[in-house]
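A single protein chain has been omitted from the complex, and every remaining protein chain is retained in its original position.
In order of appearance the chains are A, B and C, and numbering begins at 1 in each one.
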Amino acid sequence: MANKVYSDAASALEGLLFDGMTIVSGGFGLCGIPENSIAAIRASGVKGLTVVSNNAGVDGFGLGLLLETRQVKKMISSYVGENKEFERQYLSGELELEFCPQGTLAERMRAGGAGIPGFYTRTGVGTLVAEGKEHKEFDGETFVMERGIVGDLAIVKAWKADRFGNLVFRKTARNFNPMAATAGKVTVAEVEEIVPDGALDPDLIHTPSVFVQRVFVGTFEKRIEQRTVRKREIA
Amino acid sequence: MANKVYSDAASALEGLLFDGMTIVSGGFGLCGIPENSIAAIRASGVKGLTVVSNNAGVDGFGLGLLLETRQVKKMISSYVGENKEFERQYLSGELELEFCPQGTLAERMRAGGAGIPGFYTRTGVGTLVAEGKEHKEFDGETFVMERGIVGDLAIVKAWKADRFGNLVFRKTARNFNPMAATAGKVTVAEVEEIVPDGALDPDLIHTPSVFVQRVFVGTFEKRIEQRTVRKREIA
Amino acid sequence: MPWTRDEMAQRAARELKDGFYVNLGIGMPTLVANHAGDLDITLQSENGMLGMGPFPWESEEDADLINAGKQTVTELPRTSYFSSADSFAMIRGGHMDLSILGAMEVAENGDLANWMVPGKMVKGMGGAMDLVAGTPRIVVMMEHSDKAGNPKFIPACTLPLTGRNVVDVIITDIAVFERADRKGAPFRLVETAPGVTAEDVKARTTAAFVV
Partner (left out) sequence: MPWTRDEMAQRAARELKDGFYVNLGIGMPTLVANHAGDLDITLQSENGMLGMGPFPWESEEDADLINAGKQTVTELPRTSYFSSADSFAMIRGGHMDLSILGAMEVAENGDLANWMVPGKMVKGMGGAMDLVAGTPRIVVMMEHSDKAGNPKFIPACTLPLTGRNVVDVIITDIAVFERADRKGAPFRLVETAPGVTAEDVKARTTAAFVV
């Protein structure tokens, strides 16, 4: 069969990167981010990127790595508060930023992947994010039109895959990954494990294989941003 | 806690039915249909119903039961080819019918449940189903606007539930049920089994509890429309 | 000598490529699966299944496992199930490679009609409108003439359309037509059944096509 399994991020991304391209990325904060693909994109030196991702990583990790090297021209995100370098580049005008409400961003990725070029939402009506966008009344209420997003490439992080490209995510590391997986002309998935044929329960696959063109097993740091714990009382 | 578990369809539907209401139903053909709720709706005698369902059952089973008793005023469906009584009522003008392409219907339910009053699709452009609807160009291509659907009540069939209302579906009996579950002001789920707390893997719940207000264990005939098999060769 | 249904399916199978994700319509198109040979093809069923297997062995039917034709089927090691919304996200979003379906009429501009005969048949379009609108390559399999002997590949559809300008390949029992693109390229006669000449095809077709 047409092989979808690659040995690492560099080989999985080979031939897919070009200057000025749009990349859609999964992940929320540093949770469930495609660490390996990001590192390989940095190493490739590709530049002028538009990156669609809920967050922009932190200084020195995640998408922050591509900001450091100035490979990113524009971000489409809902929250970038954890990244000083981002703030600096943005306030100095070096980096373009399109703020998009989190739910609208998730829906824009899903819509792009589902062949829906535009949809209406009440989110953001009467605020900055709706300025210049088309509005429409439905049943007496005003909604704003938002556009579907399709990227040249989607990079996602899953827990398990099979060689067909079926994906399963784990806990809140799922987040934007399933929509991102649908929103790339090509989708590259990095996973913790590729399991034998039939090991994934067909009822419980989050991303069907048709959305994934290339898959590889990565190594993951899985950095925690806010380590909050309860102390055990000692008896 | 607020109890969501009911003993049967009649009690689960108590207080929810009224003449002229809109009911959104899960199911594809006779697969994964809310048999028990349909029977209880028939027994209730409620009438003038608008029913949103991919199919209309067959003569004497599924939604066909509500057609027999003339409780349905209007159907919104993609395919009704298995039902002679439907055809008769429609051709004689007794029954209103809004044909909706299957994918558009699924998306309309999802959109309604997701607070999206309208979306654009290329499905149906240039055909009867797009007539009288708003059109819009995106990147040089023409799309038609379709509306989200929200029903007064949604009735769905799942495999397993827990008492919180989390649902898991089985194989192709999933079909329209997850979207229908989001598209009702109130959603009643019938299931084969209510499992103990924590027995459903949180990563693998198809419909989160917030969408389900009432749940009960039903009894299911699960009729097969087209029994197609391979014959075993006898050695 | 016209092709049999099975020969038509065999010809349609040549439209498949290794690794393709394919949706086969109800009826004749389902026969194509029997001719995939060594190609690694994943079949989609729009009611919510990717990786559709063959019919079950007798007594192993599962009422919860059917295809879009409401027939009992089986699963494979690659199978995944999903909701109808996700299924048509896949279709509408252009993620499928190919769809093969039946037709009542195809017009020379690629219009397709296969869902309605006004005043007579009110079955519905099911997923056909979504499939033809979303899938990048559409192959139609149909008898060359209807039961009354009238051509089905015609200058303009007379029945309500399923989609405008959506058909790429037409396989009938006597001929195969193909067009290079959906931007104005005409259908070209690329194959005929044994003993059928281009002249024969012309005589039995009202649509314009090139040879």
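Everything below uses one rule, namely that a residue touches a chain if its C-beta (ideal position, glycine included) is under 8 Å from a C-beta of that chain, and two chains touch if they have at least 3 such contacts.
All values reported here derive from a predicted model rather than from experimental measurement.
**Student:** Considering the complete complex, which visible chains touch the unshown chain?
**Tutor:** Over the full assembly, the chain not pictured touches A, B.
**Student:** Which of A:12, A:80, A:145 or A:161 sits in contact with the chain that's absent?
**Tutor:** Checking the options A:12, A:80, A:145 or A:161, the one contacting the hidden chain is A:80.
**Student:** Pick out the residues on chain A that sit against the missing chain.
**Tutor:** Residues of chain A in contact with the hidden chain: 28-32, 54, 77-82, 87, 90-91, 97, 99, 101-107, 109-110, 121-129, 159, 169-179, 206, 222-232.
**Student:** Given the full complex, what residues of chain B touch the hidden partner chain?
**Tutor:** Considering the whole complex, chain B reaches the absent chain at 1-2, 110, 112-116, 162, 164, 166, 182, 197-198, 200, 202-203, 205, 208-211.
One rule holds for everything that comes next: only the chains that are shown with their structure count from here on.
**Student:** Taking each chain's centre as the mean of its CA atoms, which one is most distant from chain A?
**Tutor:** For chain A, the chain whose C-alpha mean is farthest off is C.
**Student:** Between A-C and B-C, flag the pair that has more C-beta pairs in contact.
**Tutor:** B-C
**Student:** Please compute the C-alpha centroid of chain A, do the same for chain C, then give the distance between them in whole Å.
**Tutor:** The computed centroid separation for chain A versus chain C comes out at 35 Å.
**Student:** Measure off the straight-line distance from the CA centroid of chain B to the CA centroid of chain C, and report it in whole Å.
**Tutor:** 27
**Student:** Quick check on chain A: which residues sit in contact with 2+ other chains?
**Tutor:** In chain A, the residues touching two or more other chains are 114-116, 202-203.
**Student:** By residue number and range, which residues of chain C touch two or more other chains?
**Tutor:** 75, 81-82, 88-89, 91-92, 134
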